[in-house]
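Complex shown without one protein chain; remaining protein chains in place.
Let's look at chain A:
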Amino acid sequence: MEIVYVYTKKRSEFGRQCNFSDRPAELHVDILPDPSQMDNYIERNPCDNPTQCAQEMSEHEVNTERFQTETRGINHVEGGWPKDVNPQEMEQTIRYRKKVEKDENYINTVLQLGSLMEHCIKQNNAIDIYQQYFEEEEVSESAEEQPSAKTINVFRDPNEIKRTATGLSWHPDGAKKLAVAYSSLEFQRATKDMSFDSYIWDIENPDKPEMTLKPVSPLVCLEYNPKDSHVLIGGCYNGQIAYWDTRKGSQPVEMSTIEHSHRDPVYKVIWLQSKTGTDYFSASTDGNVLWWDIRKMSEPTERLILDPSKKGNLDNALGAISLEFETTMPTKFMVGTEQGQVVSCNRKAKTPAEKIVCTYSGHHGPIYALQRNPFFPKNFLTVADWTARIWSEEIKESSIMWTKYHMTYLTDGCWSPVRPAVFFTTRMDGTLDVWDLLFKQNDPTLSLKVCDESLYSLRLQDNGRFLACGSQLGTTTLLEISPGLCTLQRNEKALATAMFERETKREKILEARHREMRLKERSRSEQGKEEEMKDMDMEESSEDLVAQAEKEFFEVVEFELKKREREEEKSQNKADKEKEISEEKEAQD
């Protein structure tokens, strides 16, 4: 409500001097209370009214002028000699000292302090209070943590029709990228709409693959060139091999010619260690192992047929499903076959027959994974059927260590690149097992269900920390393993060496024993044959035996026939007799 008081003034009166005069009070506005306004308000009862009874204080800040300080040291050369004594002069100082020594106070003090000091000295000599106990034992490692693995990222197949992630390869530098090969390995399951593409994923970005690779036929396996990180080769479902350069785009730079390629899907390609860094070899279930050079993809540089009878006969050949190549041993390589045998070959052999050195059998099904232990190249791991086995090169009859038979097939496996006694396996029920042989040998140390569908492939990064596993529906999961499983424990190498040697020795002893037993049996059976021979000389020869057997047979047959005739006669006689009796009876009647 505005209170306004209007007054008027004549223009001529502006600027006139002020004449003040008294005037009684005038009432200008009288605002009476309006009870209706009360309706806008509610009486509040009770009312909260805080009060405080405290010392009143106020805060002030003061800043004094800065006071400059400086730290200086004083070199006390010779202390506090009294004025009359010249510190440089030996005589005077000696005299002064002698004077002090005569002082009674001095004597008492020194005696007292001396006894106190002696006590402490003796204490020191008695026990060294800072002695280090257990010096050899290092600081115990960070509290034994449960081994664990954590999923970091999941890369799904962007296509509608999901294909299996059959091959995985980490980028060689820094491992920031993962190349995944997608194909459908089930027989004739591939529909027309199924895409052939394989992808390169950046591990930070799971939504969209970084690059697509478009082959002519779906890729079963895929490998980065460890020397040149832009080059990849892939083995196709139709047996061809293609190579890509990621700088040049999604289409393969070159493909191998169909006539000279494999006749079955190429299950594994591995780069070779060579000066040019362009050699690789491939294996397929058609029984061939082919060597190629990237620069000339029109035909393989070398060919090996996996015929165990060493005759180069393709019909006899074993189908290869996995390959193993260790760069430290460039002339040897191993092939895992569909039939469950591991064939060890020597590349530098002169004749094809000599190329196949030996075979190791023991598995019931195709060998899906084959890898040498990076720390102990003499031992290798095979994963097939329901078990994973560890072999020693020297023992050909059986594996030195094996896992129990699982409920589902094992599909892939590999060693840890940092710990010699740790390896990983994947199973058809979607479980990833981590085995630590130094910790527990019967069961996996860690068993992790990664997904509901079966896992098909597994690949560890070189630092041993990250691993990628691919599943049947094309889902690639990136896992991080707990540090306990990927740092080398102390003594681990020594313990692992001892363990492998022990198992190898055990198998050797068993092998020797088997051999002995076999020899014994053989010699026994040979002896047995000799005795039989002697007996036979006394009897007739085999022909006479046959004649005799025939004779006996016919005798028995004739005997039986005669017996039957007699019985028939008997029954006939009986019937005749009865007839006679009945006739007689009739006659009588």
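Everything that follows uses one rule, which is that a residue touches a chain if its C-beta (ideal position, glycine included) is under 8 Å from a C-beta of that chain, and two chains touch if they have at least 3 such contacts; residues count from 1.
Everything that follows uses one rule, which is that contacts and distances are computed from a predicted model.
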item: Hidden subunit of the complex - UniProt protein name among "AP complex subunit sigma", "NADH-ubiquinone oxidoreductase chain 4", "Gamma-secretase subunit APH-1" or "Dynein light chain roadblock"; value: "Dynein light chain roadblock"
item: Residue among A:Trp81, A:Tyr405 or A:Phe553 touching the omitted chain; value: A:Trp81
item: Contact with the hidden chain (one of A:Asn86, A:Gln112, A:Thr327 or A:Ser523); value: A:Gln112
item: Residue of A:Lys102, A:Arg295 or A:Lys585 touching the missing chain in the full complex; value: A:Lys102
item: Where the unshown chain meets chain A, residue by residue; value: 76-82, 96-97, 100-102, 105-107, 109-118, 120-122, 124-125, 128, 130
